[in-house]
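Missing here is one protein chain; the remaining ones are kept as they sit in the complex.
Let's turn to chain A:
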Amino acid sequence: MLLKAFFPTCCSSVDSGLLVGRWVPEQSSAVVLAVLHFPFIPAQVKELLVQVQRASRVGMAVLGTWCHSQQEPEEPLGHFLEGLGTIFPHDPWLQLCRERGSKSWSCKVSCQQAPAALGVPCEDQVMLIFYDQRKVLLSRLHPSAVLPDHQAGDAPASTRGLAAVFDTVARSKELFRSNQFNEGPVRLSHWQSEGVEASILVELAKWASGPVCLLLACLLSLVSAASTCRVFRLWPLSFIGSKLSTCEQLRHRLEHLTLVFSTQKAESPAQLMRKANMLVSVLLDVALGLSLLSWLHGKNRIGQLADALVPVADHVAKELQHLLQWLMGAPAGLKMNRALDQVLGRFFLYHIHLWISYIHLMSPFIECILWHVGLSACLGLTVALSILSDIIALLTFHIYCFYVYGARLYCLKIYGLSSLWRLFRGKKWNVLRQRVDSCSYDLDQLFIGTLLFTILLFLLPTTALYYLVFTLLRLLVVTVQGLIHLLVELINSLPLYSLGLRLCRPYRLAAGVKFCILEHEAGRPLRLLMQINPLPYTRVVHTYRLPSCGCHPKHSWGSLCRKLFFGELIYPWRQRGDKQD
């Protein structure tokens, strides 16, 4: 049977001693965590092991001996080392040896309680695997996505073994806390952070973070209490609040901040990562917002913007008027019903006229409004972008109105035509059985139905053209808004902290490991170096994505096309309940 011994690289040149670690019987692997130097009192060693075991809940044991000497171990030392096996009984007993100055390693494994019936000394083969203790301690293993044919918990054995190693190292943090240079009763050799003194700022920050969090949490709870005040639940305000993306964004950010500054400690590393991601995302957002603010409020850019906005809105209205006049003629040589065409065209022209007068009424106040709105950028770039999106929505309200009128008219015609077509064929829709049944109609029903069918059929192209043009305009506006929302979502949900970690400390997020062969000679144990495979960026984003607002309805392309064809309203109105014919 092949025995795997995981050995920390930092211990490969320390003095001789005992190997302390954990034995994983399922994988037949020994995870060496530290080397315990001579001299020691066995009772104290055992006490230390029990302490560590209690703190970390990992089965600690003395796994064997470590011998690092000038020459081959002399006879008395060899006997002494073998004798230690009787003080710390462990099965199997490892004996690692390294000659000082040379690269030759040797490893012996002996089993005390070898079954006597077999009568053979248990000569296992040993594979030495070196690992960087610091990296393994800090890294978090992300098991590969479970294949669909594997049940949960049925992950491949190798993955489980690796997870056990990572888990052992991570949980025995308690062991690493003891300082190498301390003059304690027991001297241990293992990895330890260098420069604890340099991180005094971190310590200060840690110390200060508690009260700051408490204060901010109080403030945030005040704000959220104010936002759930009854005034905001009244009909017009709640309706406006649910439709404006600014309100959605503010609510979302408030949730983030509440979570980040909650006084509860993060329970799992994933939650900690999530908090850090949120904090970084909020900080970046505010930084970007502040830079935008300083750019906007310098050199009277707000005034320029306000001066440009009204002519642009005017221009859009003029272009729309031209479009309508074109539609009222014979657009693209299409055969439209002249009377209906004129009626629709005049109706829409009047609407544009109303809109222009509204814009002109507004124009003196626009600069003032923009200046105040610009201040909101200090809440973050995302808030400013959401406000921009809302302003676009307000300024293109006439396009939205046209779209709604066109869609309603078109929808009416489509549904009318489909049910009249059934009447035309002498069928009807049976609601109870959800199918088309044949039906005998009265003479007058048939006559009126067919009359209406003919009229609707000949008027359909005109309505459809108006609907098509206004839907295209509306889609353009929705696309612009969608792009802004996409940007906001990106800032909201991108796990920036995780990405930075992946960039600067690739070992912190491990996808798996790879092994390099250090030495492979006959008669000597196989020596491998375990290196950590960093997680790919796509999986980092996928794993640590922050939940998005979820305030925008999601359409598949198919359902969008279907809705467009049947003239049902797309964004921002939610889908009504299932349509009953």
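The rule we apply is simple: a residue touches a chain if its C-beta (ideal position, glycine included) is under 8 Å from a C-beta of that chain, and two chains touch if they have at least 3 such contacts; residues count from 1.
By our rule, contacts and distances are computed from a predicted model.
Visitor: Just to verify: the chain that's not displayed, which of "DNA replication complex GINS protein PSF1", "Eukaryotic translation initiation factor 3 subunit L", "Phosphatidylinositol N-acetylglucosaminyltransferase subunit C" or "Mediator of RNA polymerase II transcription subunit 21" does UniProt list as its protein name?
Guide: This omitted chain is identified in its UniProt record as "Phosphatidylinositol N-acetylglucosaminyltransferase subunit C".
Visitor: For the chain left off this view, which of A:87, A:451 or A:490 is in contact with it?
Guide: A:451
Visitor: Would you indicate which residue among A:339, A:394 or A:516 is in contact with the undisplayed chain?
Guide: A:339
Visitor: Residue-wise, where is chain A in contact with the chain that is not depicted?
Guide: Residues 330, 335-339, 423-426, 440-444, 446-451, 453-455, 458-459 of chain A touch the chain that is not shown.
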